[in-house]
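One chain of protein is taken out of this complex; the other chains stay put.
And now, chain A:
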Amino acid sequence: MEAEEEYLEAEENLEAIITRIEHKSRKIETLLKQSKPVDALKTALEGSALKTRDERCKSANWIVVHRAVMAIKDVDGMISSLDPEYYDILMKYLYRGLATGDRPTCDQCLRIHEKLTEKAGLGCILRSLSDTVNTV
């Protein structure tokens, strides 16, 4: 009985998460049109549902973040203006981007990865490797 309730709750949450991601993507499109890629990335990273295990939510969120990441031109400026709490999340998304194998994505992710490691250190990489609870 309790398991069923939890399951139903999780189902609702999934729908809520997906609607939230759609809202985010619309906001990001407007920000990108206004040439604010840094703000777009911040919007994409905050509110990412890390605890959920559903693949659709993760893929939807990844598409949104990917769009924002590819629009970034000034990597140094972006990293210095990003809050430290988002470093870990960004690193996890970078590794997901590197796993895709698509050349422009990988180029961009490699560029950001180098600068982010300089700023955030090796601990950030290790947290992205070892964290199995909050996955991207």
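Please note the rule applied: a residue touches a chain if its C-beta (ideal position, glycine included) is under 8 Å from a C-beta of that chain, and two chains touch if they have at least 3 such contacts; residues count from 1.
Rule of thumb we're sticking to: contacts and distances are computed from a predicted model.
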Listed names "Actin-related protein 2/3 complex subunit 4", "Small ribosomal subunit protein uS7m", "Cryptochrome circadian regulator 2" or "Glutamine synthetase", with the criterion being the UniProt name of the chain not displayed: "Actin-related protein 2/3 complex subunit 4"
Contact set of chain A toward the excluded chain (per top definition): 95, 98-103, 106-107, 110-111, 113-114, 117, 122-123, 125-126, 128-132, 135
